[in-house]
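With one protein chain removed, the remaining protein chains of the complex are shown where they sit.
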Amino acid sequence: MSIMTDVSPSAARRRSVPRFVWVIAAIVALYLVAGVITPSFATFDNMLVIVRAASITGIVAIGMSYVTISGNLFALSAAALGAFLAVIFALAVGHLGFAAGLAATLLVAILAGMAQGLSISVVGNPIITTLAFSTVFRGLAALFSGNSIVRIDSDIALALGTGRPLGVPTQSWAFIALALVSWALIRRARLGRLLVLSGANPQTAIASGLNVRLATVVAFVALSVGVAIMAVFTVSQFSQAKADLFAGYDFDYIAAVLVGGIALRGGQGSPLQAALGAILIALLQNFMLLNGFTAGLRMTVVGGLVLLATGAFHLLQRRLR
Amino acid sequence: MLRMTNISKRYGATEVLREVALEVRSGEVMALMGENGAGKSTLVKILAGIEPADAGTIEIAGEPVTIRSPRHSQAAGVAYVAQELSIVESLSVAENVFLGDTDAGLFRSPRSLSTKARPFLLKVGLEQVDPLELAENLSVAERQLVEIARLLSRKARIAILDEPTAALSDAEILRVKGAVRTLADNGCAVIYVTHRMAEVFELSTRVTVLRNGRSFPSIETASLTVDTLIEHMLGRKLEQMFPARATRMGESVVELDQCIGHGLLAPISLSVRRGEILALAGQVGSGANAVLRMLAGVLPVASGTMKLRGAAFAPHSIADSIAAKVAYCSDDRKRDGIFAVRSVPENLSAPALDRVSRLQMISPVMESRHTRGIAELFGIDLAYLTRLAGNLSGGNQQKVALGKWLGIEPDVLLVEEPTRGVDVGARAEIYRHLRSLAERGLTVIFASSDTQEVLGLADQIATFYHGRMVRVVSAESSTPESIVRDVIHPTLAA
Partner (left out) sequence: MNYKMSLPIAAVLLAGLCASPALAEDKGVIVAFVPSSTNPYIGQWAKGAQAKAGELGYTLKVIENNFNQAEQDSQVQQQLASGEKVAGYVWWPFENAAGVGSLRALSQSGAPVIVSNQYPIKGTEAYWTAYAGANDFLSGKTAAEILLDACAKSGVKCDKGAIIRFPAGVSAGDDRATGFQDAVKGKLDVLTVVPTAGFLEDEGYKVAAQIIPANKGQLTWLYTENDSLAGAAAQAARENGLVPGKDILIVGGTCHGDSKHVKNGEIAGTAIQSGYWEGWMAVQALGKFNTQGKVQDGETYLADNPDAPPADSDPVFKYNFLPNPAVGNSQAAYDAAKMWGKSADELCNF
């Protein structure tokens, strides 16, 4: 027992490359390769188009990253909640005007997030709980809309949904702002730290006197607010809401989180990674769309990308261990 | 029959075994003894093929063998009964006896299997058990015996029993002892790992002692007394490892009056003063941890009262005890002591987020000051502050797990096994820091199954055995022998 050093052999080269750097590298590589193959791809206009396409999915993916980071895997209720909130927003704007409608939507979103977070701390399994909530939300959307299209006629909403300040769509501004704010919140806010620590090791968090239940509730409220923003933008853009909006989109949100390299175990990663993941997927989708890939093939490729990304990040983790 | 020489093994930076030798003859029971962390389990796992050795040779019946997997080990005639039993509950007793035996395929029918199993069950004293009974209906002791019957059926040349009686009552221990004798009488070389003195003297022919990863030449059991065996186990170099004892202590800070909770069989009364370090000495399951857990708010107090700084204290959760400036560190660091995937500063500030944030935002300046303060108090190298806690050595992880509590400026620090999985160098440091904190007025209560640690670090020692507190003595007036007697077998105490 003579040598008592703490430096294990691999520790010296453990200055690991942050995961988001890999995602950015993948985005740049794909952009260059696709630009060579498809000339119309590597233009500034198309770059804007891609960010625009990533925006709506990305806003929810950023919210989803809170859930993943807090150690609750992911929610399967985001799309259904989106439809419900869209209907609520459309109805409320119709009856109360834009500002009140926005406030009502956010209020319902926060309540929906709290309900899910609290249920998960009772049930314990986020997948099953949010699956159940998903049918509840979809059902409520159908009930409230009476299975018909709810139209709104609001100039403010239309401006919000179709405006392009400085030539960039409002959705993209919101996406970028949300990514930066979320990044700062997770890094710097006390609640963000609570979320990260609760996800990193819930037992240690409890043993350190932290409120893990609060972390779960906060994460789901953050997701619900993201979903509300998506719903408000979508309803504003098309001036209408339906109960079957966003059907089948849940995988897209989760895919962005996974492709962004946020560890499913929780306690690691940042919302910025989810945003980058959404951009990477939008980039790939755009490339395939322009090259006439069928929808089935596009789905397969995106699914493959998710597998590839999770596998690669897993290997990366192991190598660094 | 078995000769292991120069076996070495390290986990990362920690050297667990160093040039260890073990030699066992046919028909003898060799007791393998040593304190927690001395390397006993690692040594037998190497022989069983569960862990690979880094260096060393193994000879069985004079032939050198290579053991790299459990299959190699079994082929060489080694049978291993782990602390966690490998009985399949959904199979019959007879099927369990022949579990994994490839020859058993020839007589598949339950009846013939049961006929085949009966003689082996008889030998281990399970004659009253129906071989067709499901294993899930057996008691722990009976399952242990079925495992031994399995060893007999395989005609194992070398049998390893790793603490077979740890979870058994005295009457059950008798039956297991009988079965072990049968094994040896059948010509088997038996390696018997245990903590219990009584079993060593009743069963074994020779004893091999491991201490800090090194082995000592085996000793005939007949030439030993309890005292000489304890001396061998502990060695005689406690002094430089531990800091001086408390010079002054304040008023009583923690008081327990007739407290009882899950894991305790008799009420406990204790009083601990400011600046005092109290050791709760006991083996696993002795009830020492239960006292800490009651104080931490993890374990409800069934009856009795606790006082903190003179006022009634009844925490219902960890958050309650933290609010009362009582900090608790469990013995499972990986589970609830550290955030392995987060950085050291984030670990250190976790219990004290309000002290490093302003307006709900974490201030990097305050957090850095906080972290450095703790690092200084607890001797954490500043170079580690950028690392993830999970990438640190066990000793530094423990410093982080303990040190994070300094952030809340606790009055009482409750620690289970303060140096489990920590190498000797870091141990000495942790002891030194705990003592200097005590000198500043911190009250430390720690539970430990390590006699050296108990004796070296504490001012007062409360010894525990089987859910009861044996006595409270001052460390000054205790000897290793007296402590070990108290926690291993108080009836042997004079």
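Per-chain residue numbering starts at 1, and chain names A and B are given in the order in which the chains are listed.
Operating definition for what follows: a contact is a pair of C-beta atoms (placed from the backbone, for glycine too) under 8 Å apart; a residue touches a chain by one contact, two chains touch by 3 or more.
Remember, it's a predicted structure, so these values are computed and weren't measured experimentally.
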Check your understanding: In the intact complex, which of the presented chains make contact with the chain not displayed?
Key -> A
Practice item. Write down which of A:31, A:133, A:220 or A:246 is the residue touching the left-out chain. Key: A:246
Study note, to complete from the structure: Missing-chain contacts on chain A, rising order, are 40-41, 45-46, 49, 52-53, 56, 138-139, 141-142, 147-149, 151, 162, 164, 169, 234, 237-240, 242-248, 286, 289-290, 292, 294-296
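Here is the rule we use: only the chains that are shown with their structure count from here on.
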Revision key, fill the gap. Listed in rising order, chain B residues that touch chain A in their complex are 12-13, 15, 18, 212-213, 318-319, 322-323, 328, 330, 335-342, 346, 349-351, 353-354, 357, 360-362, 381, 384, 387, 391-393, 395-396, 404, 423-426
Review point. How about chain A: which of its residues touch chain B in the complex?
Key: 1, 3-8, 11, 14, 188-191, 193-194, 196-197, 200-201, 203-211, 263, 265, 267-268
